[in-house]
Structures are given as structure tokens and as C-alpha cells.
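And then subunit A:
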Amino acid sequence: APQPAPNQGVQGVEGTILVDGSSTVAPITAAVAEEFQAEFPEVRVPVGISGTGGGFKKFCIGETDISDASRPIKPSEVELCAQNGIEYVELPVAFDGLAVMVNPANDFVSCLTVDELKKIWSPEAEGVITNWSQVRAGFPDQPLALYGPGTDSGTYDYFTEAIVGEEGASRGDFLPSEDDNVLVQGIAGDANALGFFGLAYYEENKDKLKLVAIDNGDGNCVLPSTETVASGTYQPLSRPLFIYVNRERIDQKDEISAFVKFYLENAGKLSAEVGYIPLTDEIYALAQQRYDKRVTGSIFEGLGSTVGVSLEDLLAKEK
Partner candidate 1 sequence: MFDKHEIALSVKNLNVDYGDFRALENISLEIPARQITAIIGPSGCGKSTFLRCFNRMNDLVPTARVTGEVLFYGQNIYDSKVNPVEVRRHIGMVFQKPNPFPKSIYENVAYGARINGYKGNMDELVERSLRAAALWDEVKDDLKKSALALSGGQQQRLCIARAIAVEPQVILMDEPASALDPIATLKIEELMQELKKDYTIVIVTHNMQQAARVSDYTAMMMLSKEGSRAGTVIEFGPTPQIFTSPRDRRTEDYITGRFG
Partner candidate 2 sequence: MNGLFANEDGRFAPRLSLRLRFGRLFQLLSLAAVTLGLIVLSVLILDIILNGYKWLRPEFFTEFPSRFPEKSGLRSALQGSLWMISLTALMAFPIGVGAAIYLEEYAPDNGLTRFIEINIANLAGVPSIIYGLLGLGLFVRGLELGRSVLAGSMTMALLVLPILIVSGREAIRAVPQSVRQASLALGATQWQTIQNHVLPYAMPGILTGTILAISRAIGETAPLITIGALTYIRFDLKGPLDLFTVLPIQIFNWVSLPKAEFQQLAAAGIIVLLGVLFSLNALAIVLRNKLQIRW
């Protein structure tokens, strides 16, 4: 498609909006920025990927306007922001489904229960659960090789919390990588593999991987998909993604308020385009309200976790 000519689009709004933070969220923000800049050619929206932690560090000392985050802000970061007098509006923008996968050569696993996953991943399993036959009676006598995102990632934190029950608690003898494409390679090349990472990477590598359904203890095996994640039936392995907007600058800078407005209007469509799962319309509406009212602070404060909570409930409570 041809680029819009510079004289098209909305005039008068100009400036630079600095966005940094999670590399998981960056594709969504970039997609939004792309469309936004087509409409507002005088506004520049560069997007960085310093990680959620690095993003908050910059955000909380006022270096950036918007921070991408794959997890809610943590107490130490809340404190840093407070020290520097930075207030922020927290807005969920999409879901990220975590897919559990095995090598396509694996013909005996199609569904795993949360308990089985816990048995495999808990710290006590280290050096103990090393064979598929130990996971479930009837699985063949075949070594078990585990793959997962790096221990520094929000994905890993979320997974351990959701499955093992404590953030960061897992066995250490799995093969981690920061890069999901690397994990794809690993699992695709290892017949004994079991691993997890973002659903989008599965979607793009369906021929190399085999998706495992998850039984959340109720006997129903659910495969992750746009529908099951959005509707909340794929539990507990879907997590929300956020942006944090500097409260003060929303009012100071027209371009920022225009951008956030645009973001919330288009996040659903654009996040789907880049492989994530849109929130429900209700949640977007609630987020919009939250933004309109400039509600600052985190809805997760005191909760410390996003596992098993309904965004809709949380946001609704705030009204």
C-alpha cells in the first residue's frame, strides 16, 4: 500500500513520543505506532526494547512517556516512580497465550493436566523427573528434555506462578532461552522435548511443533486459541500485556493523548495482526473508561499477580 502523502492526515499535532520496555509488547506498540504515524505524520513514535525492567527504570525517572510491560509494575518500581513523582495510567492492551508444546514425533502426549505440569516443573523435580514414564503411567520410557523462556522473562515468571504456584520457582535443569525462535529450533530438533512459550510462535511454526492441550483440573482438555484465551476457558496459561502512560504528559502533550486514544481503539485489531490475542470488547471499554478518568496506580497492587484473576472484574471494581 502506498504511504500516505505528508499533507494527508491530521495536521497540527506534532512531537516525539518515547516508548520503551518489554520486547513482548513492542510488536503491538509498533503496529499501533505505524498506523498512528500514517494518520499523524508529524508525530514520531520510536519504540525501544529494554525489557520490562529496563523500561520501567527509564519510565520511572521520566526518560520515557510510555512503558511497555509484560507484567504489572512491581513494588520496587512503584517506589521508584513515587520517588521521582511519576504517576502513571496502567492499561491492558492484549492477551498473550502461553502454549505448551512437544516435538511432532511425540505421539503419546496430546493433553497434560496442570498437576502433571507442576510435577514436571516444580523445583523438587530437578534431577528426579527425567523420563516421560514418570509423568504419567503409560507414557513410554523415554528421556524428558525441557525447554522454556529465560528465567529473567515475564513469561517464565508467569508460567511458574501459574503452574508451580510461586513466581520463579522451578527446576533449574531445563534449557532456557530468551529468544522464542531459538526455543522453536530446540523443540523442533529434539524428539524428547517439552516446552512452553508465546502462542504466536506456535502459530507460525505449526509444522515443526505439536501443541498440547491443558486440563485445568476439571477434566476438559483445552487447546489455546483466540477464542479460548479471550473467553478465559484456556486457563491458567494466558496473561495480559500492558502499557503504562505517564499521567502528567497526557495532558501536557496532545500527541500523547492522541496516541493513547488511538492505541485503545485499535489494539484489538492490531494485536491480532501481530500474533497476540485481543482483549474482549468489554475490557477495552473498561480500559478506555479508566483512561478517560486518568486513574493512576496499578490494579494489581497488593495482589502481586495476574494469575487466575479476571481483568474484567478488576477493572470493573475500580469504577
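The rule is simple: a contact is a pair of C-beta atoms (placed from the backbone, for glycine too) under 8 Å apart; a residue touches a chain by one contact, two chains touch by 3 or more; residues count from 1.
Criterion applied: all candidates are chains of the complex that A comes from, given by their letters.
Because the structure is predicted, anything quoted here is derived from the model rather than measured.
Candidate 2 is the one that touches subunit A in this complex, out of the options 1 or 2.
By the touch criterion given at the top, residues 1, 16, 18, 20, 23, 26-27, 29-31, 33-34, 37, 44-50, 54, 58, 63, 179-181, 198, 200-201, 203-205, 270, 273-275 of subunit A touch candidate 2 in their complex.
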